[in-house]
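Missing here: one protein chain of the complex. Every other protein chain is in place.
A and B are the chain letters, set down in written order, and residue numbers restart from 1 in every chain.
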Amino acid sequence: MVRVVLRRLIQLGVTLIALMTLIFFWLRNLPGGPVDALLGERATPQTRETLIRALGYDQPIWVQYWRFVRNVVTGDLGNSIRTGEPVTAVISRAFPATVELALAAIVIAVGLGIPLGYLAARHRGRLLDNATIVVTLIGISIPIFFLGYLLKDWLTQGAHVFPPSGRISTGAGNTDVTGFFVLDGLLTREWDASADALWHLVLPAVTLATIPLAIIVRITRASVLDVLDEDYIRTADAKGLRDATIRRRHVLRNALLPVVTTIGLQTGALLAGAVLTEKVYNWGGLGTLITDSISGSRDYPVLQALILLAAFVFIVVNLLVDLSYAVIDPRVRVR
Amino acid sequence: MTRPGGIATLAEHKRRRIDELTARTSGTGGVSLLRDAGRRLRRNPAAVVGAALILLFLVIAIFAPLVAPHDPVQRFPELTSRLTVDSIPGATAGHPLGSDPLGRDFASRMIYGARQTLFVGVLATLIGLLSGVLLGAVAGAAGGWVDVLIMRITDVMLALPSLLLAITLVALASESTQWTVIVAVAVVNVPVFARLLRGSMLAQRESDHVLAARALGVRGRDIVTRHMLPNSLTAVIVQATLTFAVAILDAAALSFLGLGDPDINRAEWGLMLGVDGVRYLEVRPELAYFPAAAIILVALGFTLLGESMREALDPKNRR
Partner (left out) sequence: MRAPGRQAYRRRTVIAAGVVTAVAIGVAGCAESDRDGGGKGGATGGTFIFAGAGDPKNFDPIFNDDGESFRPIRQMYDTLVTHRPGSADLVGGLAESWSNDPTGKVWTFKLRQGVTFHDGTALDAAAVCANFDRWYNMKGEAAQSQMIYYADVFGGFAGNPDAIYDNCKAPDAATAVVTMKKYKGAFPGAFALAAFSIASPAAMKQYDADKVTQSGDSFAYSAFATDHPTGTGPFTYGGWNKATGEITLNRNPGYWGDKAKVDKMIIKVIKDENTRKQELRAGAVHAIDFPAPADRKALAAEGYQVLERPAFNILYLGINQKNNPKLKDLRVRQAIAYALNRAQLVQTKGPGGSAVADEFLPGTVLGYAPDVQKYEYDVAKAKQLLAEAGATGLTLNFYYPTEVSRPYMPNPQEIFTVLANDLQAAGIKVNGVPRPWNGGFKDDVQQFGKQDLHILGWTGDYNDPGNFVGTFFGRPKPEFGDQSMTEMFTAIGAADATVDQQAKRAAFEQVNRDLAAKWLPAVPIWHAPPALVTTKNVEGLVPSPLTAETFNTVSITK
């Protein structure tokens, strides 16, 4: 086990360094970039030259790379072009927003997905099953930004049930402790802020949950069907074990393995979905940051750090999924 | 459980599934399995609906110039004369769906949209497929350090979620054209196809018909091209069908993020939905609803057919 973890950590390091180098040289070869983004429309050619010198772009590329590596190793990922804040501060602020959103989406997707998938499998071929299949198929096929727009149009503009954007009401004056607004409200006993944040969370979380929900339903259904087909279930059945016991002890436990993998894989997809969802709801998390750092502003230091972070998170999550395998399925531990 | 997950858990899932599939089919011969699968496919209503949707889509795409009432990029005086920044004329004589935001015939754009969407989807899928298949075949056939290297590269690519990778690629492209989008969407699928094919090849290396061919003295390259590749193709086709749906959805998402095809003259559903549809949702919701419905139906068609094919090819379902 320790060796597996160690090997993964080395892999992680190698992947990150490779990505870092690739991104660095790539960004240096793009047209426009930091100089354009920093200058706006009114700069004189002299200002432009001053800026190029100030940023060290007049120096040889290997000098720039060396400086970049030195900075990254010391934890300095540069500053946002837009606000001049350290990139690490920008990202660590956006991070809880996305995690809060993603967690809510996972809760919805898992909480609804596993029971629905299980029920569909138990009622195979019947109305519930067929309806579930059709709905989940549409859920996979709908562009989620469009779904977000529809939900927003109906529920925030037509009927003012939910707020149209943001994480909390403007001027709410909530105390920021952890960056997780719902949690912060509980910690500081600002119940109203918590409720307000939760209320803002509903539509974005539902939008983001659509695809993982559909996938989890389908995987659970397929997996439960597979397990129901297995010999040991038939044996258990034949032995006369009670239905509930079979379900709990054999079916669900065994069927859950691929579902856990899927949930792990969906974290990556969630981040991608978050880019769209956060743009629709002006969420202000990592997704918003990605869009903002590319579209229009070309805030390359932020983009660069985000790519590294995304790779990092994805690899770590996969590592965790592997470990959870070991917990759920004892056979894995042998290796 | 051969190996505890990994960076490419998804790909390995597929690999395992394909390994199993290929191993079993290789004994009985691929042809009868395909025939068998085809028969089961025809009996599956989901597959029939999926195929019908795709067929309709293909027919419209291919015969667009015959079906469409007008040129999709022409601006019509009778439409522009009533067009302002905050109102877009609806249906009139000769223009059954009215105008788009620039005074062009919306119905014709929807119809030609099938063609452009097909173009983007097919190319994105094909480029991803061919590069992936090439990489996977090389990895699977060569083995050793080549295999390890290629698989590490796909691992790195898989380290980023697909749409995110596409967004990054567009951001990192030095130009933004329709091809930037197509390639970005395609590259995302390269590692999936590579893994898929490699898994299938590995399984076949030890299978009866390959061993038989080798015993008969067939050259290594011929074994790969004549025996192993064709056998892996079914799996690839199934995956490609599913990929197509994702490709057009990703292209639409890129357009929505402002990173899609910049040429708004091009009638492509994702572009129409992601740019005009969203911008003019209140002024004329049809501009969003129609392309969205078209995208959903086509994505649905390809998903239905792909899933049914996969199911039909699964030996467990053979009765």
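FYI, contacts are C-beta pairs under 8 Å (C-beta built on N, C-alpha and C of every residue); 3 or more make two chains touch, one makes a residue touch a chain.
As the structure is a computational prediction, the values presented were derived from the model and not from experiment.
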Which displayed chains the hidden chain touches across the whole complex: A, B
Omitted-chain contact residue, chosen from A:12, A:77, A:114 or A:251: A:77
Touching the absent chain when the full complex is considered, from B:50, B:103 or B:291: B:103
Among B:182, B:259 or B:300, residue touching the chain not depicted: B:259
Sites on subunit B contacted by the missing partner chain, in the whole complex: 73, 75, 80, 83-87, 101-103, 171, 174-177, 258-259, 262-265, 275, 278-283
Residues of subunit A (touch criterion as defined above) contacting the omitted chain: 30-34, 36-44, 46-47, 50-51, 53-56, 68, 71, 76-87, 90, 93, 97, 152, 156-157, 160-172, 176, 179, 191-193, 195-196, 198-199, 279, 281-282, 284, 292, 294-298, 300-301
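Here, only the chains that are shown with their structure count from here on.
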Centroid spacing, where centroids are CA-atom means, of subunit A and subunit B in whole angstrom: 23
Subunit B - residues contacting subunit A, complex: 1, 3-7, 9-10, 13, 46, 155-156, 159-164, 167-168, 170-172, 174, 245, 249, 252-253, 256-259, 270, 273-274, 277-278, 281, 288, 292, 295-297, 299-300, 303-304, 316
Residues of subunit A that touch subunit B when the two form their complex: 4, 11, 15, 18-19, 23, 26-27, 29-31, 133, 137-138, 140-146, 149, 153, 229, 258, 261, 264-265, 268-273, 275-276, 279, 290-291, 294-296, 298, 303, 307, 310-311, 314-315, 318, 321-322, 325-326, 329, 331-332, 335
